[in-house]
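Note that one protein chain is taken out, while the other chains of the complex remain in position.
Our next item is subunit A:
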Amino acid sequence: MAPAVFNTVVAGYLGQAGSIPVRLRHKHCHTSPGPDAVPEGENHHVARRACMGVRTWLGEWPIFRQATGPDPLGRGAAVQSPRTQALGPRTADADEVVKSICPYCAVGCGQNVYVRDGRVTQIEGDPDSPVSRGRLCPKGSASTSLVTSPSRVTTVKYRRPHGTEWEDLDLDTALDMIADRVIDARRRGWQDTDDEGRVLRRTLGFSSLGGATLDNEENYLIKKLFMALGAIQVENQARI
């Protein structure tokens, strides 16, 4: 909820008690930040008073509209400002709504991902889901901030042996270096047989941890690739 809306609603409630000067409430309606915020100050009001009828001017006052209009509790139209009137949900102007599933626990709640200009703008519960019926918990509700997090790291970081700082590294170079290291570790950890002659055909050179947060298709490729490399040490959170 934007601060302007919040203050307006509070003012609407408090208006019943009459303890806050009308002018202050009026100001509250117009001090919200944002590109469409109306400039504040006495000059502004004088100027507008001059070019508008008194009734129009009065109609700008929430208390007037609340007292005379169809919204005596001040919970709707009575307390709207031009800015709050212009506000709409982020979901309304999405280019598309993409069906998804929550990435946190294993309940598998349905999510609707709202996208505008190639960016995720909002994630809501999917009412169609018979699992969750549109609901999300605090984590699922925070998914928008998960996928748009400012602290997310989106480039490769490299720490050389004994290094004290991260360095940048090209993704393709990193992939190539990792492929070399897999081949080398696989060779060094290779076991054809044990000392009783039983065939092992495996490597203990490297291992893998993770899978519970990944897709089935991804786990499938990990298992398939590691088995073909002879790498048996593949584990994930299900062991934990």
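We take it that a contact is a pair of C-beta atoms (placed from the backbone, for glycine too) under 8 Å apart; a residue touches a chain by one contact, two chains touch by 3 or more; residues count from 1.
Everything below uses one rule, namely that contacts and distances are computed from a predicted model.
K.L.:
Refer to UniProt and select, among "Acyl carrier protein", "ABC transporter permease", "Formate dehydrogenase major subunit" or "Electron transfer flavoprotein subunit alpha", the name of the complex member that is left out.
P.N.:
Protein name of the absent chain (UniProt record): "Formate dehydrogenase major subunit".
K.L.:
Out of A:75, A:90 or A:133, which is the one that touches the chain we can't see?
P.N.:
A:133
K.L.:
Can you tell me which of A:75, A:90 or A:201 touches the chain that was removed from the display?
P.N.:
A:201
K.L.:
Which parts of subunit A are in contact with the chain that was left out?
P.N.:
96, 98-110, 113, 115, 118-120, 123, 127-133, 135-143, 145-147, 149, 151-162, 164, 166, 169, 171, 174-183, 185, 188-190, 192, 194, 196-225, 227-240
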